[in-house]
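Coming up: chain A.
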Amino acid sequence: MSEPFLIGEKMTGGYGKGPDILHECTIAVEKGEIAVIVGPNGAGKSTAMKAVFGMLDMRGGSVRLDGEDITRLTPQARVAKGMAFVPQTSNIFTSLTVEENLEMGAFLRRDDIGETMEQVYGLFPILREKRHQAAGELSGGQRQQVAVGRALMTQPTLLMLDEPTAGVSPIVMDELFDRIIEVARTGISILMVEQNARQALAIADKGYVLVQGRNAYTGTGRELLDDPEVRKSFLGG
Partner candidate 1 sequence: MDFLNAIVAIANYVLIPGIAYGSQLALGALGVTMIYGILRFSNFAHGDTMAFGTMVTILFTWWFQSLGISIAPLPTALLALPFGIVFTALLLLGTDRAVYRFYREKRAAPVILVIVSMGVMFIMNGLVRFIIGPDEQRFADGARFLIRARDFKQWTGLSEGLAIRTSQAITVVTAVAVVALLFWFLMRTRTGKSMRAYSDNEDLALLSGINPERVVMYTWLIVAALATIAGVLYGLDKSFKPFTYFQLLLPIFASAVVGGLGNPIGAIAGGFVVAFSEVTITYAWKKVLVYLLPESLEPSGLAQLLSTDYKFAVSFALLIIVLLFKPTGLFKGKTV
Partner candidate 2 sequence: MTGMKVNWKNVALFALVAVLIIGTGFVQSWNTALYILNLGLISAIMAIGVNLQWGYAGLFNVGIMGLVAIGGLATVLTAMPPVKEAWAAGGLRMMLALATGAATIGGGILLYKRMRPGRRRTLALMVWLVGGFFLYRSLFDPAAEAIEAVNPASTGYLGGAALPVLLAWPLGGLMAAGVAWLIGKTALGLRSDYLAIATLGIAEIIVAVMKNEDWLDRGVKNVVGIPRPLPYEVDLQRDPGFVETASSLGLDPVTASTLYVKLGYGLMFTAVLVIVLVLAELALRSPWGRMMRAIRDNEVAAEAMGKDVVARHLQVFILGSAIVGMAGAMMTTLDGQLTPGTYQPLRYTFLIWVMVIVGGSGNNWGAILGGFLIWFLWVQVEPLGKMLMDVITAPLPDGALKAHLLESVAHMRLFTMGLILLLVLRFSPRGLIPEK
């Protein structure tokens, strides 16, 4: 099998001079597919994603995007390479309007951003309606849409989402997952950390179960959902 579009291979490291949180952890996403990282609290899910994005001090392993080694690049340089990251909290500019949030997402681009903005509005019609409102005034689910929309404005090849459904209602969560599938269909690879493991694995092409910073189980979303061990330990039976 050829090399995946993005791979963080055998990543080991922690924050600053602190202890290692990840131990030879491997995460990969194929082009246009959805990969989901799940696991118990404190398993290092978000840390694994931050490692991929260059926000961790890596002491071992490498990250490659489309065959290119990007292990040493800063997060900002990775943005320029086509990676977009949606943090779990403070992921929008609250005092800017929805439209300005999207514009800021496209800050690095010098070409016409109108088309991308249309795509985002097409994906999240409510944002078009509220485009002149301050993003901080929107509901939780709408804010997440702004956050994802902002990230999409860079026209990324890889979209990384850190618990996009944290704190939103189940209905909104389903809606958001539907949109994420739509995004993946346009050819954008998606790497996502999720608390709601069952629902997330249901839409995942690839699933990673982490325990204490190590790969515990890896497989397609379906496989993991069907795996009795995984079900017993992580999905509540």
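With respect to how the candidates were assembled, all candidates are chains of the complex that A comes from, given by their letters.
To be clear about the criterion, a residue touches a chain if its C-beta (ideal position, glycine included) is under 8 Å from a C-beta of that chain, and two chains touch if they have at least 3 such contacts; residues count from 1.
Predicted, not measured: the structure shown is a model, and the values here were computed from it.
Student: Consider chain A on its own, then decide which of 1 or 2 touches it in this complex.
Tutor: Among 1 or 2, only candidate 1 touches chain A here.
Student: Under the stated contact criterion, what part of chain A meets candidate 1 in this complex?
Tutor: The contact residues of chain A facing candidate 1 are 75-76, 79-80, 85, 87, 90-96, 100, 103-105, 107-108, 150, 154.
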